[in-house]
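A single protein chain has been omitted from the complex, and every remaining protein chain is retained in its original position.
For chain A:
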Amino acid sequence: MSTQVRFLTKNFGAYDVSSIGAYMNIGGFKALRKAVTMDPEDICTMLSDAKIRGRGGAEYPLGRKWSQARAVKGENKVIICNADEGETTTFKDRELIKNDPFNLIEAMIIAGFVCGATDGYIYMRAEYACYRPILLNAIRQAKNYGFLGENILGKGFDFNIHLYSGGGAYVCGEGTALIRSIEGKAGRPRMKPPFIKVSGVFARPTCLNNVESLSLVPHLLLDKDTYMNCGMGESIGTKLVSVAGNVNNPGVFEIPFGTTVRDIIYNLAGGLQHDREIQLIQFGGASGKVSDASILDTPYTYDDLRAAGVMVGSGGMLVIDKRTSVLDFLRMNQEFFSEESCGQCTPCREGNLHIKIILDKLAKGEATEQDIKTMGTIAKVMSMSSLCGLGETAQNTLQSAMKKFPEVFDLGGTQA
């Protein structure tokens, strides 16, 4: 039984991604033509009705975001597409860029129209540089056809798209760091306020979106009913999940919300290699939370996952079998953050370092009760007092593991 659907991924393989003509033959830019005849506020309402939450991990409602961006006073507003997906086990945006670049361009133009922006920036991670020509070509062709530039579709609005490269820094997925990077500087996050929506790139009002959230919009404009009929409860529609780790068939799958975790792992991702047992599953990338196999029958929705102690986040699912102990996994994950912290603020710089040290001690059997307590405290301090989202979320994994696998941290008991 397969539970994949094709809504967001409908165009995958359906047209030659180097040709705007091919895209238009399958209905490309119809959504834009429709959007410009609508009241932008109605488009925001439609997004709110569909309850789309930001697909980058922060889960902020898209309709509300666009509506706020419209309301901000200021000239020369900006739309940013965050294509810097750096969370491990998250590679869904890669598929959207590679397989449906024109849809993303169309979505950005619609975003520009709705929010009243004049410029769009796509910030793409250096690791995806091989897809740069695909996007540059799409932008150039859209311009030649009058979908970008001045007086688009004769509707009196101007919009241009610029493509920027990241340089291999995970922290640049954070809004303010990403913006600094677009401004041509090292991507160190800054304190908020001022908030990005008021003062973002080049101090212009900025609306920042994930590739997947944006990509949904053209499809939704043309075929709202299909989307609204998918899903479960408060989680309407479909979601791209990327599954990796010890599974037979890792990859990106589009599921209707409500599919069970078991279905995703065993039917779509082919189950575990050699039918091994699940040790843990990490949801939503390196900054995501973990669960054990008891989550298998939980439906994949925002609310159900949250109730089960994890989050949808970026949509990544890392499945790990019993060969890797919980502690080993935590140490690998922690190495990632120790490496990627920009080092600018103390809680994150020192916190990540010291948690790494304590986890290593724990692995060697040298940790004390006090160490475990200290680790819990550091994790809490980091989440409350770090300057940016990286430091705030870096210990989500550890904190959830402490709850889910207390035996690992119980020095009196047997260590897993």
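The criterion applied here is as follows: contacts are C-beta pairs under 8 Å (C-beta built on N, C-alpha and C of every residue); 3 or more make two chains touch, one makes a residue touch a chain; residues count from 1.
FYI, contacts and distances are computed from a predicted model.
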Record-based protein name (UniProt) of the chain missing from this complex, from "sulfate adenylyltransferase", "Tryptophan synthase alpha chain", "Polysulfide reductase NrfD" or "Putative NADH-quinone oxidoreductase, E subunit": "Putative NADH-quinone oxidoreductase, E subunit"
From A:Arg53, A:Lys77, A:Arg125 or A:Lys404, residue that would touch the chain that is not displayed: A:Arg125
Considering the complete complex, of A:Gly120, A:Gly166 or A:Pro347, the missing chain is touched by A:Gly166
Options A:Asp16, A:Asp42, A:Glu150 or A:Glu339, residue touching the unrepresented chain: A:Glu339
Touch as defined at the start, partner being the missing chain; which of A:Gly187, A:Gly284 or A:Gly315 qualifies? A:Gly187
When the complex is taken as a whole, what residues of chain A touch the one chain not shown? 85-91, 94, 125-130, 163-170, 181-188, 242-246, 250-252, 282, 286, 318, 320-321, 323-324, 329, 332-333, 335-336, 339-340
